[in-house]
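First the structure, then my questions, so here it is.
All protein chains of the complex are present and in place, except for one that has been dropped.
What follows is chain A.
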Amino acid sequence: MAAPAKRVEQLDRVVIRFAGDSGDGMQLTGDRFTSETAQLGNDISTLPNFPAEIRAPAGTLPGVSSFQVHFADYDILTPGDAPNVLVAMNPAALKANLADLPAGADIIVNTDEFTRRNLTKVGYTVSPLEDGSLDEFAVHPVALTSLTLGALAESGVSKKDGERAKNMFALGLLSWMYSRPYESTLRFLERKFAKRPDLVAANKEAFRAGWNYGETTEAFSVRYEIKPAKMLPGTYRNITGNQALALGLVAAAVRSKLPLFLGAYPITPASDILHELSKHKRFGVTTMQAEDEIAAIGAALGAAYGGALGVTTTSGPGVALKGETISLAIALELPLVVVDVQRAGPSTGMPTKTEQADLNMALFGRHGEAPLAVIAPKSPSDCFHAALEAARIALTYRTPVILLSDNYVANGSEPWLLPSVDELPDLRVPFATEANTEDGRFLPYLRDPETMARPWAVPGTPGLEHRIGGLEKADKTGDISYDPANHEFMVRTRQARIDAIPVPDVDVEDPSEAASVLVLGWGSTYGPIGAACRSLRQRGLTIAQAHLRHLSPLPANLGEVLAGYDKVVIPEMNLGQLAAVIRSRYLVDAVPFNQVSGLPFTAATLESMLEDVVKNG
């Protein structure tokens, strides 16, 4: 491919956003670009953003789907605040994303779609490509559709199939611009269209045409390189939070040597966990798509009673429906993992947008005194380890555990340093097999003095026949009891046994060891909070960061940590739910900082807020 020599510039980081109509294949394009980028060894973080409608009317603002990828030659924590490059496949995609672009950003537009009709659909009376409104940006007009069709003129595919390949043209162009290795994409196309060799050829051709267009046309004078990031040695793969969570549950089944039973009802954004687990039957994984959310958790609890690792996966509305069964699991003291991939609420809310507003429900959203363990992953790959931790607590301490993921980590992706299987925790727990009193009786509520867990005596075990239920149980025997003193004792015991679960201390990151402001977060805000803190420190300010994985019980050292700072700031994607817990529990005058837009915090938002707190108190 001899071509005019193009200038090559070195960059340390780039944020690209691919945006188009829901049917334009932007998620796939972003995914492939991410995979190519991972192969190169850059650090990556991604953020898909798509409407809940499967196919909103074509060319409209509600139909815009986008995928943002941030990659760099150093380790990064977020998908990036503002894109350096926007690929806009139609006027709607341009309009919907323009406000996020900083001056000077590159915009690659598909001019074929800038027709009068499409412009009118989104309220442009004059084409923004012609009225000077984009002057502060570097606009690259490319006739993506017609160039793709031109490249495929000889291929024999239909016009419709040809047009659909335009995303591969765009990918080819961007892959050229950023010097990405493309072999994995060609292999991917062979797999994806294995049954249609004509489409394999057409999509490969569209990709090549896009690449060559960048190389030969004068519209693109610069090519960029981003060196690999310095990352810990090991084998990596790029992974989304939902995938990682599913793999973590499979790992938990292997490491506990128990069959895994998943009861689930389809719900956005949790369904991908059900899809993923349904592929892994060879690990003894049974997945049941139940008739409703209540049946899903009921079946999981029934399986747990029978000695399986019982799991149910859902989002906020589903947890609300499961509440009564979670309380039953608390009364029965059986292990159960409840995964809540949070989305914007209340009610149906915004199913494809993110929020952390189910913390109150996880901690308190049940009738009676119904304590359980709650943990939250901090990043997509951390979902793997969080799932193992949830299973460990559930199995060891015989309790339901709520795992609070959210749409941001569930659908976002990042490189994951693959763990070695034998380093994963051993989750084996014994079933009861014999009587537990000196006189040869079996008492189903006689506790292990160390874990305060009752015996897991599964049906089928001779001699241990017993009855359990939701009615209050007498201590030790488990018989029905209405005794006031016994009820008081059992309520307090259920709380005490959750409080006594040993969880790791919370770490504080403060390289200066001189910070007076602590920023405390939980769950998926780890990335933007961390990025904001780094940036502040680079500018010479001091700030301490602590991040909670365990929300119930809270780490034992948390009170002491909080007491060590003049000011504690708690950013959350809710109206201050953790802040309220911290304030009431530790009597610390924590300052909440809240955003409930359905979008994750940007690092810049947090940086500016934290800067103000550090400087002005």
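As a convention for this text, contacts are C-beta pairs under 8 Å (C-beta built on N, C-alpha and C of every residue); 3 or more make two chains touch, one makes a residue touch a chain; residues count from 1.
In this section, contacts and distances are computed from a predicted model.
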Chain not displayed: protein name in its UniProt record ("Sulfur oxidation protein SoxY", "Multicomponent K+:H+ antiporter subunit E", "2-oxoglutarate ferredoxin oxidoreductase subunit beta" or "NADH dehydrogenase subunit L"): "2-oxoglutarate ferredoxin oxidoreductase subunit beta"
Identified contact with the non-displayed chain, of A:L247, A:I501 or A:V519: A:L247
Identified contact with the non-displayed chain, of A:V15, A:M177, A:I226 or A:M288: A:M288
Among A:G234, A:P346, A:G368 or A:P502, the residue in touch with the chain that has been omitted: A:G234
Of A:L328, A:L427 or A:I582, the residue in touch with the unshown chain: A:L328
Touch list for chain A against the chain that is not drawn: 35, 38-39, 41, 184, 228, 231-238, 247, 250-251, 254, 257, 259, 261, 263, 280-286, 288, 290-292, 294-295, 298-308, 310, 324-325, 328, 332, 418-422, 459-471, 479-480
